[in-house]
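For this view, one protein chain was removed and the others were kept in their places.
This part shows chain A:
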Amino acid sequence: MTIALETKNLEKQFGGLRVTRDLSLRIEQGARHALIGPNGAGKTTVINQLTGVLKPNSGRILLEGQDITDLPVHRRVLRGLSRTFQINQLYPDLTPLETIGLAVSERLGHGGDWWRRMGTRNDVNDEIAELLARFHLLDVMNEQTVTLPYGKQRLLEIAVAIAAKPRVLLLDEPAAGVPESERHDILAVVGALPRDVTVLLIEHDMDLVFSFADRISVLVSGALLTEGPPEQVARDPQVKAVYLGEEAVNV
């Protein structure tokens, strides 16, 4: 079995606070892997280290067997590791068309073109059109992002990550803050991701986790508590005690 993404003894401290403790994760190729844990468990810190926003104090990160620990953020993206953010990180002044256009251009190596006009490459235009359609953004493609309803922004957030054609995709609470009426679109899009894309999902919503993931890692205080298939994790008394409190989980 190929390992798509792996961490080896990852360690991160903020001052005296150990927010990631000796974390070793292995995420298999094509997996639907969920990383769960109570608030403050350090989930987003892990994502930030995986993507290169934060540098770990020690430990290594391997993408498809290659050490990427010291690569800057944008080089990891070009190697096929892409993410969404828990809180939308979009370009308020740009339109969905421009936002996705940029991501596609960068991936195809046209991002540095300074002479050719945006919109004159048919291969780029085709992809933009396809992504806009897939994420229900065609009707708003010329609106400024800041003016879009939250659900649309959330879709754009995911669309941008997909535009990078990742082989490993990190989803940081994709449905966070999305009103009930628009959740369906998000879940459908996440569910329809091609199987060859490996997905690491960070999520609070247990319904989403248990319907989506085929493997779950539980993070508590920065350390790995347990890992296994959903049924096993749901039954784990430790997990119930630490994370789910008294509430029972229906699988």
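Throughout what follows, a residue touches a chain if its C-beta (ideal position, glycine included) is under 8 Å from a C-beta of that chain, and two chains touch if they have at least 3 such contacts; residues count from 1.
Assume contacts and distances are computed from a predicted model.
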"Glutamyl-tRNA(Gln) amidotransferase subunit A", "Branched-chain amino acid ABC transporter permease", "Surface antigen" or "NADH-quinone oxidoreductase subunit A" - which is the UniProt name of the missing chain: "Branched-chain amino acid ABC transporter permease"
Sole contact to the chain not displayed, among A:Leu10, A:Leu23 or A:Val77: A:Val77
Touching the absent chain when the full complex is considered, from A:Gln66, A:Asn142 or A:Ser181: A:Asn142
Option from A:Val53, A:Ala176 or A:Val242 whose C-beta touches the chain left out: A:Val53
Among A:Val19, A:Leu63, A:Ala164 or A:Val233, the residue in touch with the chain that has been omitted: A:Ala164
Chain A residues touching the omitted chain (full complex): 51, 53, 72-74, 77-78, 82-83, 85, 89-94, 97-99, 101-103, 105-107, 110-120, 122, 125-126, 128-130, 132-133, 138, 141-142, 144, 160-161, 163-164
